[in-house]
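Note that this complex is displayed minus one protein chain, with the remaining chains in position.
In order of appearance the chains are A, B, C and D, and numbering begins at 1 in each one.
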Amino acid sequence: MGKIKQKNRPKTPKHEVFSSAGTAKYIGKTIEGESSITIVDYNVEGVLITQNPAIEEIKGVLDAKMNHWIDIEGIHNKENIEKVSKIFGLHPLMMEDILNTTQKAKLDHYEKNNQLFLVLKIPFRNLETSEIETEHVSIVLDEDFAISFQELDHHNIFKPILLRMDRENSKTKRSKLDYLFYSFIDIAVDNYFVVLNETEEKLEELSEQILSNAQSAHQNQLFYIKREINALKKALFPLKEIINQLIRDENSLIHTETKVYLKDVLDHVIENLEAIETFKDEIENLLVNYHSQLSNRMNSVMKTLTVFTAIFMPLTFIVGIYGMNFEQMPELKEPNGYFYTLIGMFVLAVGLWVYFRWKKYI
Amino acid sequence: MGKIKQKNRPKTPKHEVFSSAGTAKYIGKTIEGESSITIVDYNVEGVLITQNPAIEEIKGVLDAKMNHWIDIEGIHNKENIEKVSKIFGLHPLMMEDILNTTQKAKLDHYEKNNQLFLVLKIPFRNLETSEIETEHVSIVLDEDFAISFQELDHHNIFKPILLRMDRENSKTKRSKLDYLFYSFIDIAVDNYFVVLNETEEKLEELSEQILSNAQSAHQNQLFYIKREINALKKALFPLKEIINQLIRDENSLIHTETKVYLKDVLDHVIENLEAIETFKDEIENLLVNYHSQLSNRMNSVMKTLTVFTAIFMPLTFIVGIYGMNFEQMPELKEPNGYFYTLIGMFVLAVGLWVYFRWKKYI
Amino acid sequence: MGKIKQKNRPKTPKHEVFSSAGTAKYIGKTIEGESSITIVDYNVEGVLITQNPAIEEIKGVLDAKMNHWIDIEGIHNKENIEKVSKIFGLHPLMMEDILNTTQKAKLDHYEKNNQLFLVLKIPFRNLETSEIETEHVSIVLDEDFAISFQELDHHNIFKPILLRMDRENSKTKRSKLDYLFYSFIDIAVDNYFVVLNETEEKLEELSEQILSNAQSAHQNQLFYIKREINALKKALFPLKEIINQLIRDENSLIHTETKVYLKDVLDHVIENLEAIETFKDEIENLLVNYHSQLSNRMNSVMKTLTVFTAIFMPLTFIVGIYGMNFEQMPELKEPNGYFYTLIGMFVLAVGLWVYFRWKKYI
Amino acid sequence: MGKIKQKNRPKTPKHEVFSSAGTAKYIGKTIEGESSITIVDYNVEGVLITQNPAIEEIKGVLDAKMNHWIDIEGIHNKENIEKVSKIFGLHPLMMEDILNTTQKAKLDHYEKNNQLFLVLKIPFRNLETSEIETEHVSIVLDEDFAISFQELDHHNIFKPILLRMDRENSKTKRSKLDYLFYSFIDIAVDNYFVVLNETEEKLEELSEQILSNAQSAHQNQLFYIKREINALKKALFPLKEIINQLIRDENSLIHTETKVYLKDVLDHVIENLEAIETFKDEIENLLVNYHSQLSNRMNSVMKTLTVFTAIFMPLTFIVGIYGMNFEQMPELKEPNGYFYTLIGMFVLAVGLWVYFRWKKYI
Partner (left out) sequence: MGKIKQKNRPKTPKHEVFSSAGTAKYIGKTIEGESSITIVDYNVEGVLITQNPAIEEIKGVLDAKMNHWIDIEGIHNKENIEKVSKIFGLHPLMMEDILNTTQKAKLDHYEKNNQLFLVLKIPFRNLETSEIETEHVSIVLDEDFAISFQELDHHNIFKPILLRMDRENSKTKRSKLDYLFYSFIDIAVDNYFVVLNETEEKLEELSEQILSNAQSAHQNQLFYIKREINALKKALFPLKEIINQLIRDENSLIHTETKVYLKDVLDHVIENLEAIETFKDEIENLLVNYHSQLSNRMNSVMKTLTVFTAIFMPLTFIVGIYGMNFEQMPELKEPNGYFYTLIGMFVLAVGLWVYFRWKKYI
């Protein structure tokens, strides 16, 4: 489970160094619980769901006249993944990427057996830590079947697809596997919308607080949101090129009818990336505003200091004069000397006050 | 109605997540009032206008020998839009974009039925809020007809086109539908000129105020204008590529004669984009100037503080000396001691004054 | 007349919005005086100049065996321009660009009648305001003639070409119209050299002043020069692509022999653009230096304040002590107490002075 | 041995100027000890290792039916390198690059004798200085043999390859020389992972320290890490293009089966480069945070100064008043005057305290 960490620094991908390529190993948090397998056979007439068949008998379950979608939730059980992998003839390098949850989104075309291999990073907010994390999902598309590997076993990301299939006249049911493949990508992009909407709300709230009264805590919060957004951008960005490639390439697996839908989801990806850029601009502006407020306050502190000093220094000097012990100081004998002095100092103070008002120090 | 918001943060596009593609839904402010349909049939000989025909009978209204322009104002009535859409054979994905007012400008070519689909964002200043908003306009160009969907029903953006048609020897009347299509884009770009001219005036006024006497309120105003300009840029920018594509592509819908006009409107788009860049540079310069003035004032406050402190501290020290209560202080008995001390302090103060003048502190 | 304004903000191009394309209108300052027409017929054998012929008879004046250059100075008389335009078969969109003095440099090839249309912006310094302005010049190159439209009637930019033609064995006379066309561009680029040399001198002078003693007025002057340079860059930049295009394109109007000269003038454009970049770098460096000096002075002010405060505060405290009125203060009775105190304070002051010297505060 | 220096500035590559090209000379630290030669003959059936054969007899040692890998550790003995070079027909320009340890990573294809020549920079942390250094490694790939030149004789970088060969069913043993060639690159990239992981840990630790309490020493440490990362980026970056080229080019030396592995290692390079970008962003953020903390502290110092000054100045003024020596000062005779004055000053001090609290100065 790739964490888009909020309070820690980003990690170098924990790559298994010095092992030869194609050496698959589960890299991720250890998760308890079973991995489950769901087989969804569907065509325009109906949907047939088989839960957790014996892995060895999977092939037997598949109905030749239907489209086959094998959905595997939970990838920590490496043996099961390997068995499935062998049954469906997947390349060893695929295995490595399916299990390595630090792998970023990518699309490979294995020409030998004409399979498309897609890695998706699906973001969600961990409700306990309120941090954004990404789930690692891998998809294999073959002429005859599609396999989806979901990292977590307790959080079925592709449930909406099953719900849509339930509907009469569902476009998914009426289409080939490439439309299902498109649906996976669509779901992934929709999850970015969800997460970005939350981020936007947080940013909006923070923006109001900063504009009304910037605190030093706000700066840290801006940094955290910035990090979150950068991580989302890095996770989402490769998808743009991946979808472009699917649209551009002549490939028997993706039919022309589906490409118009891929263009649609590409638009959504670009929309999300532009929203991210807008957020980054906004954060920059808020940071500038924050520093501007700080500097204004500093200015105001300096003015306070200057006004106090500049008014009281001369006054203190005057009272110092009449505190001198010279024997001959005619003013001291003046009966109203004290009174006149007080008046004079009052006039001086008011004068300085007016002067500083005029200079906009107060 | 996409708002280019001035006082709030930009929103993530409110996309209807987790619904399957092609699921059209009106996304925008709820607006009361009817949507109206205007059919403009025209050719070199004349113009025939039909107001609000029964939707089902639209096809019957069209005169085979003329060019057909169907203009729909108000898109909140989804049923009507869908009926029109079916009559003219529009693709379901078009529907989604016609109704989604957060969709940015784009051009799609639906090859199957050879239709060009164009989304335009037309900016205008909301007179109540004095904020810039954009109206969402969609255009469908077919060999046989052009349909324009305007977001608002009380604000006919394309009125100038009708006025031009009224003129004898109007180029529009003499041309095919592709010239009408060009005219839509031309009108859109003209609206950017209008809005940018207003922005320029605001910026000019603000610039004068800042250069003469920068206030902290000015910085916020600069931020608002910057945001406004960024939003305009984002709305306008895709148009450049769209027009380029229309000029470049060999397409039976756009004739060569019209391309010279598209080049002309492309020049206008680039002019507007360059004006936007100039405004951004100007804003940057004004921000630098603003901070420079702040820092100059801070400097001046510091100098005031230093001068007051440095002049009065020594004087206060001197009067302190003669306030000491030592029994043996010969000066105190001196008959003119007080007078000499005052003179001395005066000389010292003047000396320090001259010194600070020379150091340019005053 | 496009002004490269120094003290005002740049304007959005004053485009005539909502009029249909090809609607020509003179946009620029109103200028009194007649526009004059000069016809220069030339070939290797000689030059024939006709001043202000009746417009209707222009065609008759042209000698079939010579190259024809029609030079029009002053474009505010729209009727005359339109007559000329019709006589030589110019496209209506050309007219719009000839009269619109806010149009930036551009090159169009009208394929129908095989004419090249070039807009040039020629900079000059207005001697009254000492601001840089640009003159709007349009050139039409046809197989049979070249027409130049100069914005101003009292300032013949292309006079050097006539002077060169006067010389025996002039390359211009020996060549076709495309060499004349190259000469127009060459003259334009030479004017940028002139203006940039002046700018450089101003910058050099300013640089010396800033490096010796930066004043806040200098910053504004840097901003003005920056604006001037940016405007020059915007005016010059399109010329690079224009000349590149002339060199690259296979076009019967531009012969291969002339391309080596176009490459030469392209080198000059690039030289000017690089000089502009150098000036911008220099301005940035000077701004950094300016702020650095400000901050050094602030630092020095702070040190002065600190030294005065830190020396006189302890002294004032000491004299305060002996100003207390306790009945039992043994020092006060000491006959040399006053003297010792003065000595002690002197030593303390010197000690603090030395300390601050050592800390480099003084 | 190219040092990625931490405490000194980067050096201009120490190139032997003014000597003609192809003049090979060992450029690097002088290293004592012998260079050793290991010949590894392998095929699917087994591995045959010959240690330090007489150079002249190398050719005789090679078994025709096996793949030949000649590994040379230690390149300071120029004569040996030259002998090997002649035996295997290497181009003189190769020699120059093999010996010049300042040469960055590059790939050359010598078409004449169809040899690929690859220079790799392999980073490692010098345990004594804890600085990152790079080892200079050169690889020659021919149809019949592969030669690897390692800079150091006491640090066999390619040992993991030998270990993998030991395993039954090793992919390396089953493959041609191009897989060995890929393995060299893979090992190199793995070393970047190792070094970057260490850097990440250092950065993480530093980040925690800075966020909790920034010290000026931290800034220098950030600069050192930045320099280290920049050096790593410069060393790694060319590898991306090199691998791309290997994948793209049709070359009889690299077979299609191996390209999928090269794609895999390319992914790892990109992963590392992205990690480097992330670290750079993080460093930028930490620097901003550092300066922000500094400025906050400055602010807090200023507030302390202002509060002390603004509270004690008025108080000192008041006690100054009653220290004046006027004969007529009624308050002085008041029996509770002293007490009331103390009360008054206390109230004033508390009032000012409350005021500054409210203004958030304290």
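Quick notes
In the analysis below, contacts are C-beta pairs under 8 Å (C-beta built on N, C-alpha and C of every residue); 3 or more make two chains touch, one makes a residue touch a chain.
Computed from a predicted model, the values in this text were never measured in an experiment.
Screening C:113, C:129 or C:197 against the full complex identifies C:197 as the residue touching the chain left out. From the options D:234, D:259 or D:359, the residue with contact to the chain not on display is D:234. Touch with the chain that is not drawn comes from one residue among D:52, D:113 or D:304, which is D:304. Residues 160, 164, 171-172, 183, 186-187, 190, 193-194, 196-197, 200, 203-204, 207, 260-261, 263-265, 267-268, 271-272, 274-275, 278, 281-282, 285, 289, 292, 295-296, 298-299, 302-303, 305-306, 309-310, 313-314, 316-317, 320-321, 323-329, 359, 361 of subunit C touch the missing chain (whole complex, contact as defined above). For subunit D, the residues touching the absent chain in the complete assembly are 8-13, 15, 17-18, 20-22, 91, 93, 96, 103-104, 106, 108, 110, 216, 219-220, 223, 226-227, 230, 234, 291, 294, 297-298, 301-302, 304-305, 308-309, 312-313, 315-316, 319-320, 322-325, 329, 331-338, 341-342.
Here is the rule we go by: only the chains that are shown with their structure count from here on.
Shared contact partners of subunit B and subunit C, listed by label: none present. Identification of common neighbours of subunit C and subunit D yields an empty set.
Residue positions of subunit B touching 2 or more other chains, listed in rising order: 298, 302, 305, 309, 313, 316, 320, 323-325, 329. Viewed as a contact network, the protein chains form an open path, each link joining two chains that touch. Taken pair by pair, the chains that touch are A-B, A-D, B-C.
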